[in-house]
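Yeah, one chain of the complex is gone here, protein chain that is, but the others are all in their spots.
In order of appearance the chains are A, B and C, and numbering begins at 1 in each one.
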Amino acid sequence: MRTLIRGGEVVTAADRYAADVLVEDERIAVIGRDLGSSSLAQGAELIDAAGKLVIPGGIDVHVHMELPFMGTHSIDDFESGSVAAICGGTTTLVDFVIPKRGDGLLDTLETWNQRHHGKPAVDYTYHMAVTWWSQQIHDEIPKVVERGITSFKVFMAYKGVLQLDDDELFQTLLRVREVGGLVTVHAVNGDVQNRMAERFAAAGQLTPHYHPLAQPPEAEGEAAGRVIDLAAIAKQPVYIVHTTCAEALGRVIAARRRGQEAYSETCPQYLLLDDSLYDLPGFEGAKYVLSPPLRKPADQAALWQGLADGSVATVGTDHCSFKFAGQKEMGREDFRKIPNGFNGIEERVNLLYSFGVRPGRISASRWVEVCATNPAKIFGLYPRKGTIAVGSDADLVVFDPHRHDLISARTHHSRSDYNVYEGLKLEGMADTVLLRGRIVYQGGQYCGGKGGGQFLKRSPL
Amino acid sequence: MRTLIRGGEVVTAADRYAADVLVEDERIAVIGRDLGSSSLAQGAELIDAAGKLVIPGGIDVHVHMELPFMGTHSIDDFESGSVAAICGGTTTLVDFVIPKRGDGLLDTLETWNQRHHGKPAVDYTYHMAVTWWSQQIHDEIPKVVERGITSFKVFMAYKGVLQLDDDELFQTLLRVREVGGLVTVHAVNGDVQNRMAERFAAAGQLTPHYHPLAQPPEAEGEAAGRVIDLAAIAKQPVYIVHTTCAEALGRVIAARRRGQEAYSETCPQYLLLDDSLYDLPGFEGAKYVLSPPLRKPADQAALWQGLADGSVATVGTDHCSFKFAGQKEMGREDFRKIPNGFNGIEERVNLLYSFGVRPGRISASRWVEVCATNPAKIFGLYPRKGTIAVGSDADLVVFDPHRHDLISARTHHSRSDYNVYEGLKLEGMADTVLLRGRIVYQGGQYCGGKGGGQFLKRSPL
Amino acid sequence: MRTLIRGGEVVTAADRYAADVLVEDERIAVIGRDLGSSSLAQGAELIDAAGKLVIPGGIDVHVHMELPFMGTHSIDDFESGSVAAICGGTTTLVDFVIPKRGDGLLDTLETWNQRHHGKPAVDYTYHMAVTWWSQQIHDEIPKVVERGITSFKVFMAYKGVLQLDDDELFQTLLRVREVGGLVTVHAVNGDVQNRMAERFAAAGQLTPHYHPLAQPPEAEGEAAGRVIDLAAIAKQPVYIVHTTCAEALGRVIAARRRGQEAYSETCPQYLLLDDSLYDLPGFEGAKYVLSPPLRKPADQAALWQGLADGSVATVGTDHCSFKFAGQKEMGREDFRKIPNGFNGIEERVNLLYSFGVRPGRISASRWVEVCATNPAKIFGLYPRKGTIAVGSDADLVVFDPHRHDLISARTHHSRSDYNVYEGLKLEGMADTVLLRGRIVYQGGQYCGGKGGGQFLKRSPL
Partner (left out) sequence: MRTLIRGGEVVTAADRYAADVLVEDERIAVIGRDLGSSSLAQGAELIDAAGKLVIPGGIDVHVHMELPFMGTHSIDDFESGSVAAICGGTTTLVDFVIPKRGDGLLDTLETWNQRHHGKPAVDYTYHMAVTWWSQQIHDEIPKVVERGITSFKVFMAYKGVLQLDDDELFQTLLRVREVGGLVTVHAVNGDVQNRMAERFAAAGQLTPHYHPLAQPPEAEGEAAGRVIDLAAIAKQPVYIVHTTCAEALGRVIAARRRGQEAYSETCPQYLLLDDSLYDLPGFEGAKYVLSPPLRKPADQAALWQGLADGSVATVGTDHCSFKFAGQKEMGREDFRKIPNGFNGIEERVNLLYSFGVRPGRISASRWVEVCATNPAKIFGLYPRKGTIAVGSDADLVVFDPHRHDLISARTHHSRSDYNVYEGLKLEGMADTVLLRGRIVYQGGQYCGGKGGGQFLKRSPL
């Protein structure tokens, strides 16, 4: 099977040039000028990319599909999540396997596999969370790596549920080092967060207004700094997920300047939304509750600067959607019971173009780098994923810089009943999307069918 | 009772000038030129200070007298400790009351009072350690302040014994804030230290060589940074005891630049000794085992620079002496069992002059400031203690810049059988010492009698 | 002659305590409790300081008296300037001798001496400006030091008039090092300033609005950084006058952290006024024209933080007053012709108390330190001046923290017809002032007579 994407402008993390891209079966076979007339392209299906950009399919390394969390499940499973991702130009997702304290890694992986069975329509892999420590966990870590899962997730917050203490954290770093894996970190001081939330609650301060106040930027900067120091002692790279503020980013920058391998991920919400939303009238603020919380405009500026200068390595979403009705409402009397999270999987690539590339904050190559290439490189998916190169999977997005639309819950593909970016204008949108050579989005319609995604087995770093 | 100190050069944290100092009863009454002939000085006992400096009595805010620790007691009690202090120009000590987990603050204070009863020959007060958390601790904290003890000590290391977790630490900061007290911190990540020590032990690496490796500078910098961040959130000042390295000092400097009230204490051993001593032949290295450990020459340089530029606020000693014979030897098979600590109470003021002022690293005023004035100001003893001012306690040292001697265990006043500064040459030594107007050291002899020290009741800040 | 200042609270750079101060002839003789009844105080004139602070007389190391500048003279000469200074609690001034290009240092010193002859009613000394370079200048520098003038001033701005190029600047640093002097620096890049001003002028942008835009903070930070680097190469201390902004202060902080001897002076106007004043209606903005210009509120915050944490060493005024009528008006058509400068000599000590000590931004000791002690120490006047110590000159201010008033040109002692601080409320004011034991201000009246000031001969550092 052959497909020829003709007349577009190829954008990679380094380059931007006019070329046709010929796909054979699942891979990129040839990149060249005017390939239409060559024997190679004989019989190929044609996609007209004139006036458009051809970019690698987005990789969202931070999503939660159908996650059991806070007494409910996140509303998007791998079925709706895959469709949303693809419609927004993302072709690979990385979900989190999260064992309960006391549960084994492999057993929980099995649970996750069963829950998601037959649903992913994108290619996918997992981060394996370490939420407690024991000889069993120690012994299972290499077995997880054998199953192709090489990245591990630890939480410094969610006390009593997911949070590791420093000894557990340090042991995880040491053990993951032995197996050539990478540790990713939710870096907020959970003891502080918990205590502050309790104090607010004790004082009857229970509205969404108090949600961000219980996790001040210092509590995030502290935790980021701590795990970076522990990783330095363990001589192990570390990846800070969802960086929201100057305090946390500053620690990553300082570590990198010392030559330490530390990465910072941010998310579109931290670049585009701010904490004034928690003060919306009524219970509207609950829609924006996630952890870490939205911050100040000055933090947005610091993150944009970090995106531009390379300090921020990737943009994920932490997509973990809930309905307002019935789910977010669970916390109407107590912000601590509002399920944390919201959408982003569909909007990420388009938003970063519209609000990053178009106004000149970042170049198109940097956009591709943070949305696809760096995620692939850091997490061991490269060069199979994350770039447009001969031999790579033909996960391709024909991106139309002239297509525009307003984001809305009325049209999005998430199952949630609202969208935090409601009303934002996209200027530039994914137009056609290929997953391993197959057209899965075209003409504004998802056309990928059901369950066509593959699990991506990764090798130790 | 009157005493006239005649002809000396008065040195305070700001000033240096020739003047006589007239003491009436326990206090400084008059400072002036040629007071000998005035009516005020009639009948006064004369001390000739010609060619000498007159400085405030040293205040050592970090000592452990007769401390039950690691299965033994530190060898100097308040009797020998007081004599050593006074002979070295120090007239006020601050000891630590350290409850066991589960014990109350007030009960333990009572235990301490009984243990020390009748022994202190210097004026003294306590820091109250918080080593666990409960409603009882919460409730006792204001009662401790009522008893005149306004500084609290927390440990981020010594896991399972003294170490607080972040929640306990944060609650302590919040509670101490309410009572106007100050929190002092042993800042090393105890989880990391413990884990690394266990790993060394498991590998049979049990000599003193491994003692510093289990507490790398990053583990100290991390903890200092953490408690500074927690203190920032709690809006509470914080005082880092025994800072040993650039990593930890850097956090204090950064906090101060942000306008946060954070203090760094260092000790003579971190300025003058380094970690090569742990590799002395045989078991000699055990003599130098303390926590945090001795560091590298580059760290010494950073601390001297901090002393000079004001980043380091005070110099204490962490005096916690043990005999080599019978005590340090307990760890011959395992560095983890070597009692941590050694001498310094007698040497501090003299060493800082000989190795700080004399070679021009710090001025005489800065020496007075870090040895007496800042300790008094930070811990609420000022202006009663810590300076030469009218109305202040006549705790005075006539310091002879020309007196010299070699430090030696043969002549020191500690009960330990060795001295970590053995053989170092002092150039400049305390010559005569007054405690509240009474001569307690003169002619190379302690003459203060027994038990003349007073408990110093302090007020909330 | 004896004077007893009774019942006040003595404040020095380090201490604060209740004591009487006995003055004999020109010096401080005795500091003590209840000296009134002693033989020492017999026959002494009494000054009641109950409820008041007793502080050392202020030292303003940055004033221009009767300066020929921009086609006119600054309106206050040493007569009116001395009165203004004393009425505001300042007893020592340091003026600038500024040779024209081609003029010798000694000849110009003579000119200055003649101009000021008989006028100073405060004690005073000079900084000697180096405004060009030649063998003559090289040879005269040691002779200037012999005459007791040990500080030199260089300008990096005022191109073609006062500005040195880097070679001249570097030679000055090297030469002053040889004679043990100190170099003080007007640090703004004059080439940039000149070029930008010309470009504004060429575009018809001639109102005071453009005055600060021609000297952006980067042009000041650049110059401060440059002279600090040159001083590092020359191994010579350096003192940056009138620091206005974070950019320049940051360079001084970085240098000090490297162990370099670099000082920053700021002035009350940079702490209290901002550049919005240049946009006052009409030509009002001209009143606030000085160089470097007023900056932004964020810069004020950085300077206050520097005052608090010790990064800023001194507060001078750059007092260089002009009348609005006839003088400032010279630049009505062209901001470049507005004489640069305004008042401050009378307001400095009171303002720093009212807006620094009272709201808790700095302590009383720090206020004394930046207004008197540090200036004296840095410029070789200490311990004769700058502190309250036995043997020091009895330059004393009885400061009443409860006296208040509104600043106004109607009541000030400058000859200018306006006051940049008009309407600001002082809460705390100098009440009685002594110069070398003589009362020169009391009961709201200057009573020092004419010309009683002495030239202060200084020794090399």
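Note that in this section a residue touches a chain if its C-beta (ideal position, glycine included) is under 8 Å from a C-beta of that chain, and two chains touch if they have at least 3 such contacts.
Quick caveat: nothing in here was measured; it's all calculated off a predicted structure.
Asker: Quick one: which shown chains sit in contact with the chain that's not drawn?
Answerer: A, C
Asker: In the full complex, which of C:D25, C:E45 or C:D166 touches the chain missing from this view?
Answerer: C:D166
Asker: Which of C:I59, C:I149 or C:V192 touches the chain that is not shown?
Answerer: Candidates C:I59, C:I149 or C:V192; residue touching the omitted chain: C:V192.
Asker: Pick from C:P56, C:G81, C:G181 or C:G221: which residue touches the chain that isn't shown?
Answerer: Only one listed residue reaches the unshown chain, and that is C:G221.
Asker: Could you tell which one of C:M1, C:I233 or C:C447 touches the chain left off the display?
Answerer: Result: among the candidates, C:I233 touches the missing chain.
Asker: Which of these touches the unseen chain: A:L40, A:L280 or A:M330?
Answerer: A:L40
Asker: May I ask you to list the residues on chain A that touch the chain which is not drawn?
Answerer: Counting only chain A, the missing chain is touched by 10, 12-19, 22, 29-33, 35, 38-40, 253, 256-257, 259, 305, 308-310, 365, 369, 373, 383, 387, 389-392.
Asker: In the full complex, which residues of chain C touch the absent chain?
Answerer: Touching the missing chain: residues 159, 165-167, 169-171, 174, 189, 191-192, 194-196, 216, 218-219, 221-222, 225-226, 229-230, 232-233.
Heads up, the rule we're going with is that only the chains that are shown with their structure count from here on.
Asker: Which chains does chain B share as contact partners with chain C?
Answerer: Chains touching both chain B and chain C: none.
Asker: Just how far, in Å, is the C-alpha centre of chain C from the one of chain B?
Answerer: 40
Asker: With centres defined as the mean C-alpha position, give me the chain A-chain C separation in Å.
Answerer: So the centroids are 58 Å from each other.
Asker: Please list all residues of chain A that touch 2 or more other chains.
Answerer: none
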